[in-house]
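Have a look at the structure below before the remarks.
Excluded from the complex is one protein chain; the other protein chains are retained at their positions.
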Amino acid sequence: MHALHDVFAPYGPQAGEVRALWLLTLVVCLIVFAAVLAALAIALWRAPRSGSDARSAPDLSGLRRPEPGTRRSVVAAVVASTLLLLVLIVASVFTDRALARLSTEGALRLEVTAHQWWWEVRYVEPQVADNFITANEIHVPTGRPVIVTLKADDVIHSFWVPSLAGKKDLIPGRTSTFHFRADHDGVYRGQCAEFCGFQHALMAFFVVADPPERYADWAAAQRHSASDALDEQQLRGRSVFLRSSCAMCHAIDGTSAQAVRGPNLTHVASRGTLAAGALANTPEDLKRWIADPQKIKPGTNMPASALSSEDMDALVGFLQALR
Amino acid sequence: MSRVQPLAGRAALVLLSLMALGACEREMRRFDTPPDNRSRPEAPRTSALQPAEARSDPVRMPAANGEGYDENAFSVAQGKRLYRWYNCNGCHAQGGGGMGPALTDDQWRYGSEPAQIFATIVQGRPNGMPSFGGHLSEDQVWQLTAYVRSMSGQLRKDVAPGRADSLQGREPEVGRDREPARPGSK
Partner (left out) sequence: MNAPDHAPRSRLKDGPGGGSREAAALDDTWRDPPGLLGWLAAVNHKSIARRFIVTTFAFFVAGGILALIMRLQLARPNAHIVGPDLYNQLFTMHGSTMMFLFAVPVMQAVAVYLVPLMLGTRSVAFPRLNAFAYWIFLFGGLMLYAAFAFNAGPDAGWFSYVPLAGPDYSPGKRVDFWAQMITFTELSALLEAIVIITTVFKLRAPGMTLNRIPLFVWAMMVTAFMVLFAMPSVMLASTMLIMDRLVGTHFYNPAEGGDVVLWQHLFWFFGHPEVYLIFLPGLGFLSAIIPTFAKRPIYGYTALVLALIATAFLAFGLWVHHMFAANLPELGKSFFTAASMLIAIPSAVQIFCWIATLGSGRLDFRTPLLFVLGFFFILVLGGMTGIMLASVPLDLQVHDTYFVVAHLHYVLIGGAVFPLFGAFYYWFPKFTGRLMSERLGRWNFWLFFIGFNAAFFPMHLLGFQGMPRRVYTYQAGLGWDGMNLIATIGAFVIALSVLLFIVNALRSLRRGVEAGDNPWGAGTLEWATASPPPPCNFYAIPVVHGREPLWVQPRVKSDGPEEGGQPAFTHVSGLAADARELLATTVLDARPDLRLNFPDPTIWPLVSAIAVTVLFIGSIFTPWAVVWGSIPIAIALTAWFWPRRPETLLHLSLERRP
């Protein structure tokens, strides 16, 4: 799934504020760096060479007389650096303040729980019956702030969508909150940014910003349980799902599979990727993943499945029907 | 003093080899799932309870006695995670038992050898132990078996898991010794 993931391509106000601060800091730092190198270059250029003669006597005049010119230059340089640093401190604090003051009126509420190595996303609606759960893919309406409550199930993870906002850690035993807003339609890629074990490298997620109507349609579809209108092959696939190790960890609303140890699969076919962004959501990749997840994400907690090829085809057909 | 040097060299070699053997097996993280025991004979399920949807096929007996799992810290830790995930706590608490028997003591109604515990898990047992055969991979059952044995202090101390990051009911498995048989109990 093609997605944006660039700190310098901000598509929301949080990332935008950071980019503005970054430009100011870059300019100041470039000036200082250039000035220091220039001062060094001038010093090296102007100073005479002494050659490699160890016997040439050192210049001890500085010990006897003060060096006012040198002192003036050094003091001026230190004062200038301090003033520039103060400018940067003030700019940073102001940016912090601006970020804290961004409005969260009318916000969409999400609860993200990070697991080793996938993201559980729960939409918290005003009516409890309207809540729904998904995994690894977050849809939001463009232009509306989103408040995310962050929890971790096992170890420390970090929620980071570079094009939208800075990151925040999900820490076991603590609940934290952060908010962002996507101002343009698009797909934004995020990745776990705190080392969390074997598959930290392949723990991505996607934020899909849709116009509000499209978002509402998507949310309505997510609230439905899995449909019972299945053909014979898909029914066989559902039976395979429930009788094999799948139902031990995964839930599909509308069936007797209600375990919460793995991602909720009720609408798995509607997602752009599988396995936290590691695979495209195609039948071939799904088959490869189910047959042996360790080949794609070594160390993952999902076991391999020893299914016959007919059972596997049926299962994949069933899963692909879960839109 | 020169007599010390060759002795010291040999002693160091022995010590290092011991460390090597112990460490290599203990620290392996195996990501290849071993194949299932298709060649073994079938056995009936001895419990009507099964998770999610019941399977009608018989289960298969273990192909070995759990070699490689009891000495591997990663497998035992995975077993501990599965014990929590699959809600063994629901009947066995954290080993203290409740609706199900305690797993930390010396009483093993159906045997404490790895192959016997494997059979208990896949076949199920009368009066409430579900039959998990076919619902879990063989690798997972061996991991659970190794963890269950650690709960009663049957594993080496350097392999047994430490405390979990949760509420604790009793001392961690790494600190447990085998309980002696109590007279008069079954």
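Read from first to last, the chains carry the letters A and B; within each, the first residue is number 1.
The rule is simple: contacts are C-beta pairs under 8 Å (C-beta built on N, C-alpha and C of every residue); 3 or more make two chains touch, one makes a residue touch a chain.
Bear in mind that the values here come from a model prediction, so they are computed numbers and not experimental data.
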item	value
Among the chains presented, those that the missing one touches	A, B
Option touching the unshown chain, where B:23, B:48, B:99 or B:181 are the choices	B:23
Contacting the left-out chain in the complete assembly, out of B:43, B:115 or B:164	B:164
Residue among B:76, B:136 or B:151 that touches the chain left out of view	B:76
For subunit B, the residues touching the chain missing from this view	1, 5, 16, 19-20, 23-24, 26-29, 31, 73-74, 76-77, 80, 157-159, 161-168, 171-172, 174-175
Subunit A residues that touch the omitted chain in the full complex	2, 5-8, 15, 17-18, 21-22, 25-26, 29-30, 32-33, 36-37, 39-40, 42-44, 46-60, 62-63, 67, 70, 73-74, 77-78, 81-82, 85, 88-89, 91-93, 95-96, 99-100, 116, 154-156, 158, 160, 162, 165-169, 171-174, 176, 189, 191-202, 277-278, 298-299
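Basically, only the chains that are shown with their structure count from here on.
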item	value
Centroid spacing, where centroids are CA-atom means, of subunit A and subunit B in whole angstrom	37
For the subunit A and subunit B complex, residues of the former touching the latter	154, 172, 198, 239, 242-245, 247-249, 256-257, 261, 292, 294, 298-299, 301, 303-306
Residues of subunit B defined as touching subunit A within the complex	29, 31-33, 35-36, 51-55, 81, 85-86, 134-137, 139-140, 165
